[in-house]
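The other protein chains are all here in position, but one chain of the complex has been omitted.
Now for chain A:
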Amino acid sequence: MTAQRKVAAGLLAGIVVLAPGALASPAIAATTPAEAPAGTTLKLALTADIDSLNPFKAILASSTSILALQYQNLVAYGSENNAEVPGMAESWKTSDDGTVWTFHLPADREWSDGEPITAQDAEWTFQAIQNNDELKQANGALLTSVEKVEATDDETLVMTLAEPQAPNPGTQLPIMPEHVWSQVDDPAAFMNDTDAVGSGPFTVVNYDKTAGVTMKANPNFWQGEAKISGITFAPYKNSDAAVQALKTGELDVVNGLTPAQFQALENEPGITTNAGTGRRYQAIAINPGTETADGTAMGDGNAALHDVELRRAIAMAIDSATLLEKVMQGLGEEATGEVPAAYPVYQMDDTDLSLAYDPEAANALLDTAGYPMGADGLRVDKNGTPLELRLMGRNTDPIHQQMADYVKPWLKVIGIDVSTVMKASAQVNDDSVLGNYDLYFTGWGMGPDPDFQLSMNQCSSRPNADGTGATSENNFCSADFDALFLEQHSELDQDTRSELVNDAQQMIYDAAVNKVLYYANALEAYRSDRFEPFTTQPAQGGVITGQNGPWGYYSATPVGLASTGSESDAGGNPFVVGVPIALAVIIGAGAFLFIRRRRSTADERA
């Protein structure tokens, strides 16, 4: 054997030894065959990793959105307009002082395995989190206000809170089947990724790193079994590949599209695009002078920004309508306050948008506030130092750089010099908590109740000096705001609470610590030749994926169960692939033999 052949043989042996290990994934073999006919399974892209399918542990959005299909909460958010609707509980009532919540669970409902759903399941779930620190990872925060949870009979759950609260405590915690979880030795280590038992419209059959997550319709779902047989989440780490897969029919629904991808799909036959109302605001935070929870100054923010007039002028110099048009191709809505337009009950009204784009007014404001314009077109602060600010963004988000390219010249117009710097995401997180910024791009996705978002603007939400402690949205602190927050937190009358939430947002708006730019649409596309239009949330202009609830996927209806056309498009036919490969092999082998057989002698050498 020549050395060359030794090497080749060694490598080949290596591959042969390794290949079966990679292929023989035990989980694939263990999967039970799906019973329903092909074509009725909805195929979605799993664009991020699954951290865990244990609902006590799962944090990543990819995991929690799957678990939201499997477990119901006591109270759900409806598809019509995100209002609270019956989930596991049929009805609920609140004591007059708002501290005792009583939930009624109907007697006839069952888990996916046929066991009855009772109030004891809910009691067990709450107590499991209360008694075990390891189970607090995902939902522990919900229990800080809960003093006691008790199932007084099979159908009645009584929750006693430490203090009155308006947000319904039944909306957040997914309820686990006690008969399954109480049998598990260590609930914190339970993988829960095979043949799971749940109460929602779909349950997990299997999760495998290579084959994705398969779910099947729950025949016992109280609102009726879904019209599709199940859902498959296929791992796609790259949104361009997912778009291609939608075109070939390997996927039925994709979300998280960029405006460019969205527009490219708009005219594809058999595909329908949907720009749903977003639940996320995009903003520029302005550092008002960062402080720790006990009021000690921290960070290196420009001290000139302590002046609210300067912050207001900056906010007025930024044209959010243009950003929305140029950066998001108009796929979104211009913002008022922090609560997105998807939640009209709490969105800030537009009666006092005094910080709307108006560079002349901004300049006038700075003139009177004592920031004289120099001969070089730059203003100086009250100490005579030129106004120079840093604008920070994430280098993982191309939109930040695009927006920065607009913001820089706009602030130049009002005499402020801006330098932009894009940093790693983790670095931006550190710097923003510690107050090491002047301006930075930020944004939050929100649930239907604004309580948590507002709570992050309390003085007590500011961090410790080392960055640990609570989470503050913009390091905002105002005694008036804290009072307003507490008032809305316990106000049980919806109209009054909406007004209080409006006032609280207006207060943040007026303080100009967070210039909210727009609410970007959630961009989705689906194979309308395979599935009929989905229920969106809200009903008008809403989203299919990423809902507060399972309604989008639950409503999916196959277009004619006999349609198989797109199945073979997915490349299932071996001949389509086999023929070119076989041809290539034959041609390659022929060429090789031809060259080998050539009998050249030393004389032929060039």
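Note that a contact is a pair of C-beta atoms (placed from the backbone, for glycine too) under 8 Å apart; a residue touches a chain by one contact, two chains touch by 3 or more; residues count from 1.
Assume contacts and distances are computed from a predicted model.
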Can you tell which of "proton-translocating NAD(P)(+) transhydrogenase", "ABC transporter permease", "Protein-arginine kinase" or "Hydrogenase assembly protein HupF" UniProt lists for the chain that's not drawn?
"ABC transporter permease"
For a quick check of understanding: of A:P164, A:P235, A:G256 or A:G270, which residue touches the chain that isn't displayed?
A:P235
Identified contact with the non-displayed chain, of A:N383, A:T468 or A:Q540:
A:T468
I'm checking contacts with the chain that's been left out. Which of A:D49, A:E266, A:D405 or A:D493 qualifies?
A:D49
Which residues does chain A use to touch the chain missing from this display?
2-4, 7-8, 11-12, 14-15, 18-19, 21-23, 25, 28-29, 31-34, 41, 43, 49, 51-52, 54, 57, 59-60, 133-134, 136-137, 140-142, 144, 172, 188-189, 209-212, 214, 232-238, 240-245, 247-248, 250, 424-427, 429-430, 433, 444-445, 452, 467-471, 569-571, 574, 576-577, 580-581, 596, 598-602, 604-606
